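Of the protein chains in this complex, all but one are displayed in their positions.
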Amino acid sequence: MNEELIKELIAFREERNWGQFHNPKDLAISLSLEASELLENFQWKTSEEAVSQKRADIADELADVLIYAIYLAQAMDLDIKDIVRDKMRKNEAKYPVDKAYGKMTKYTEL
Amino acid sequence: MNEELIKELIAFREERNWGQFHNPKDLAISLSLEASELLENFQWKTSEEAVSQKRADIADELADVLIYAIYLAQAMDLDIKDIVRDKMRKNEAKYPVDKAYGKMTKYTEL
Amino acid sequence: MNEELIKELIAFREERNWGQFHNPKDLAISLSLEASELLENFQWKTSEEAVSQKRADIADELADVLIYAIYLAQAMDLDIKDIVRDKMRKNEAKYPVDKAYGKMTKYTEL
Partner (left out) sequence: MNEELIKELIAFREERNWGQFHNPKDLAISLSLEASELLENFQWKTSEEAVSQKRADIADELADVLIYAIYLAQAMDLDIKDIVRDKMRKNEAKYPVDKAYGKMTKYTEL
């Protein structure tokens, strides 16, 4: 994540004296709630209908998910690029191309 | 998000021929599932206990959330920096400092 | 919910001295986590594929959702039949047949 964006998000939170609420557990709850609000745009609809009718709402909720992800990473002193790269290394090992090609199966069942 | 990171994630997906599964609705479902897996680390624990005992797992699940967020943004041709900045503008309007200072109340109740 | 079933669930919890963990917030978190585990059975699949391949897992996770719902109702002294009937009355008012027939639209948009 862009350093400047993270600074703006921290400043937004400090200006409003909201740091007191941002413990990791409640941030994790908030991240989950926003992910549900994003998913709600697809309720009762096909993927195409939702993308066509609710693009702006989806963008807003996706932004909320990213904002809480940034706050949680910052609260736990995690570097976003590092943790994503670490997870990608693990995924490459769990899902080798020869076994996983064309199949969206959990690695435990490969 | 760093351009290079996004390219690596797309390459990972293409190598495994997984693009066929990545429609926005299933990506939104996946994002929600990973957010729950992240939250599970805090189940029955205080925030401090979870952070102290489950740091590595939390980092992994947060990475999964970010990975699906990147895939969804890419699938819908959304720019992550732009949507986050747009949402921050809206949040500043919904939560003016003078009204929201020290209070974590939904803007509809401010 | 059958009175006997509720008694068995409370007994199960008491035998293991788990009542200390069952505060409403953590029960609500648990309910959400189980709902996600249920949804995971449908990830990357059509509804028919999931029902055909994962019926037993779906039944188990649905049972987990119901178990936590019962624990939460009991922790907050809520009667399941009463709250469901109250909500149905509200839904009938929000979604009158003449307006809602054949349309799965949020009542705010009817």
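Residue numbering begins at 1 within each chain, and the chains themselves are lettered A, B and C in the order written.
Heads up, the rule we're going with is that a residue touches a chain if its C-beta (ideal position, glycine included) is under 8 Å from a C-beta of that chain, and two chains touch if they have at least 3 such contacts.
Given the structure is predicted, the values throughout are model-derived calculations rather than measurements.
Note on the chain not shown: across the whole complex it touches A, B, C. Interface residues of chain A facing the missing partner chain: 21, 26, 29-30, 32-33, 36-37, 39-40, 42-44.
One chain of the complex is left out; on chain C, the residues touching it are 1-2, 5, 8-9, 12, 15-18, 20-21, 23-26, 28-29, 31-32, 34-36, 38-39, 41-42, 45-47, 50-51, 55, 58-60, 62-67, 69, 72-73, 76, 78, 80-81, 83-88, 90-92, 95, 97, 100-102, 104. Listed here are the chain B residues that touch the chain not shown: 29, 32, 44, 104.
The rule we apply is simple: only the chains that are shown with their structure count from here on.
Chain contact topology: the protein chains form a complete graph, every chain touching every other one. Here the CA centre of chain A is 25 Å from the CA centre of chain C.
Averaged Cα coordinates give chain A a centre that lies 1 Å from the centre of chain B.
Residue numbers of chain C whose C-beta contacts span two or more other chains: 29, 32, 44.
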